[in-house]
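With one protein chain withheld, the remaining protein chains of the complex are depicted in position.
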Amino acid sequence: MIPSPAELGHLSLWLAAAAALVMAAAPVRPALVGLARPAAVAHGLLLLCAYAAMTHAFLVSDFSVSLVATNSHTAKPLLYRLTGVWANHEGSMLLWVLILGVAGLAVALARMPLGETFRARTLGSLGVVALGFLAFLLFASNPFARLDPAPPEGMGLNPLLQDPGLAFHPPTLYVGYVGLVVAFALAVAALLDGKVGPAWARATRPWVTLAWAFLTMGIALGSWWAYYELGWGGWWFWDPVENAALMPWLAATALLHSIRVLETRDALRNWTLMLAIAGFTFSMLGTFIVRSGLLTSVHAFAVDPTRGLFLLVLLLGLTGWALLVWALRAPKVAEGARFAMTSREGVLVVNNLLLMALLAIVFIGTLYPMALEAWNGRQISVGPPYFNATTVPLIVLLAVLMGVGPFLAWKRGTTSGLSRRLLLPGLVATASAGAMLALFGVSGLLALLGVAASAWLAVASLQLLLRRGLTFGRAGTALAHLGVAVSILGATASGALQREALVSIPLGDGFALSGFTVTLDDVAPRAGPNWTALEATLSVTRDGAPVATLRPQSRTYTSPPMETTEAGIAMWRAGDLYAVLGKPDGSGRWQVHFWVKPLIHFIWWGAVLMALGAVVALGGALRLGALARRRRALPAPPAAVPLPAE
Amino acid sequence: MSGRVALAALLLAAAPAGASASEPAAVDPALGTTPLADPALEAKAMRLMHELRCLTCQNQSIADSNADQAEAMRALVRSRIAAGEAPEAVRADLVARYGDWVSFRPALRTDTLALWAVPALALLAGGLVARRLFR
Partner (left out) sequence: MPLTRLLPLVALLALGVFLALNLGRPQQATIRSAMVGKPVPAFALPGLGDRPGLASADLAGGEGPVLVNFFASWCLPCRVEAPQLKALAEAGIPIHGIALRDAPADIAAFLARHGDPFVRIGRDEQGQVAIAFGSSGVPETFLIDRRGIIRLQHQGEIRPEHVAEILAEARRWR
């Protein structure tokens, strides 16, 4: 009998585990080092096969595969059958190892200026991580588990997940996590090799930059999804799952900056290695929190405590091993030359310090309720009031430094010309805060600080962008920093200037909110491919002129049965008018929640700018590498490190 | 400032629990879905409602939720703010009934001291580590 694609997929997974074992074993003996690259290539290709088999099962609705039967349905649109592969626990872990496999493929095939032994050690660490996750897949959550007999129809998909924003949120985030795994593997290899210096930083930085760009976009996509899909009107809830993604991002941001110091000044070696390990630890911790159901969350859809234990053991084993290697092998030399406070590296150190403080706040704030309940049985909530009060001052401080840092020179502690350069940002910042106070009556200190910091950073970043002699690296920095300024402005303005009303009105009636008049024209049933809904028609006018028509829905999905709210959203200027339809009260009145959210899109556009900045910087880093290669190739001075056989 | 507010909440919570129970403020159920006429009072109520946690939903404030119980709690908050009660007194009363869980703003107490001290401690620890980097 010819094996079915699903069986071939399952077999590929086992073979990939064998390849990962070879990768892990290769660096142990010099004779085996040559096996690392072919094993990594095989590992990547086998995972591609396994993933293709699973996609095939979803596409043809092969309900003999348990995962397909539980999570898909013949009535499901094609796009969501494709994305359905990862919209569940087993499939998302399969996607995770696939991306890891592709990353291993890239490490195996890319140039490696640090030598073949170093490459083998990097691939070895990747192999160990892959082995752990493949064991998790094969023993604790086999995606290819079969059903016999196969059911005639699938059980659908969580309707909240049938959404473009969420469909592409996990893969984006996973690329980011895997990028951090590669940085981790490079750090472990560096520790084993004792080769920690500018060359290592140059080889690692593209991976960190890539990971950071994807993490940024992944978090932004998740936030955007929560904003328009959950229908709560918010874009960030300081929810455990959001925090779980934010923590590796903060570590990656710190790493992105400290690795620059290592590259330029050959300093902060131990610290940078520690951050590379921390970035990986926190992405593992994030996976663990999301998948174990340890903390209740609005985003946790697939939870299972026994799998949680497996993930926890994996987390402890991998990071414990890395931290032990760090303790034993971290460079014994001092961190290099001392820094001047007003040098570029001095500000970058303070930046790292602030980012670590933010990370500590998010980490402690997320786990504190659980710890306290275990300690004395008291149930507390740590919510937005805590996180806003503690993080916003640090973010403002960070933004101020971000405006200054790029203008400072490396090494030297001179500040000449700095005050002239910072005059304009300072003036614009003061003016913006003043305008907020005078024109919009915003008097909250944090809001005014937020606007001022955003204006300061935006102007400073634009100055950086317009300065003569623009390089890829500087353009990347300027764009990413400008993105941060734009996001801060969006977050501050949409919060401080937001207006909301929660009313209960009959058909034909309306209400007024900050210059808008909202009328409930109609509530009518509507039907979609796999849902029915009640849809309200709300017409919004301003000074008698129509502005928008909002159609929020209260949806009921058929398989599985589930009710969701679909917000009615219309752009207004650079913000949104946002409406949610609530329940009828039985006497002909409908509950309507309506918000005016100025500038809220800036939050996500800022994130896009940040990721764009990272891509530009990545281009610069790769180009720089190519330049260095060409220079080396021309007069051929003996290279410090052997070139890889290509 | 948040610390002081939390401290005030703590002091109020320590007041005799029977005090408010003996004279329950009349709650107007319509206020669950109707804003207060006075915008200043409504803003006050809204700020508090955003910091109170809905009991029947996942991680959602009563201002954002359309659950029945959130509506009842909104009616209670608006009625008592309209009757002239301070937001922190209303928060303290709800905390006295549901425990600290109902407030998204953790009170400053001995067992939450570590939580509120995190930013300062983290900066201090980081500063000590970073100090030897500078000349």
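Note that the chains are named A and B in the order they appear, and that numbering of residues resets to 1 at the start of each chain.
Following the convention adopted for this analysis, a residue touches a chain if its C-beta (ideal position, glycine included) is under 8 Å from a C-beta of that chain, and two chains touch if they have at least 3 such contacts.
Computed from a prediction, not measured in an experiment: that's the story for all the values here.
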{"item": "Chain not shown: contacting residue from A:93, A:315 or A:349", "value": "A:315"}
{"item": "Touch with the omitted chain, as defined above, among A:326, A:387, A:516 or A:578", "value": "A:326"}
{"item": "Which residue of A:28, A:60 or A:370 touches the chain not shown here", "value": "A:370"}
{"item": "Positions on chain A contacted by the hidden chain, ascending", "value": "274, 277, 281, 288, 292-294, 296, 305, 308-309, 312, 315-316, 319-320, 323-324, 326-328, 330, 367, 370-371, 373-374, 379"}
{"item": "Residues of chain B in contact with the chain not shown", "value": "17-18, 21-24, 27, 29, 55-56, 68-69, 72-73, 75-76, 94-99, 101-102"}
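Following the convention adopted for this analysis, only the chains that are shown with their structure count from here on.
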{"item": "Touching residues (chain side chain A, partner chain B) in the complex", "value": "232-234, 237, 239, 267-268, 296-298, 335, 338-341, 346, 349-350, 352-354, 356-357, 360-361, 364-365, 368, 372, 375-376, 378-386, 389-390, 393-394, 500-504, 565, 580, 582-583, 591, 593"}
{"item": "Interfacial residue positions of chain B with respect to chain A in the complex", "value": "2, 30, 32-35, 46, 50-51, 53, 58-61, 63-66, 74, 99-107, 111-112, 114-116, 118-119, 121-123, 126-127, 130, 132-135"}
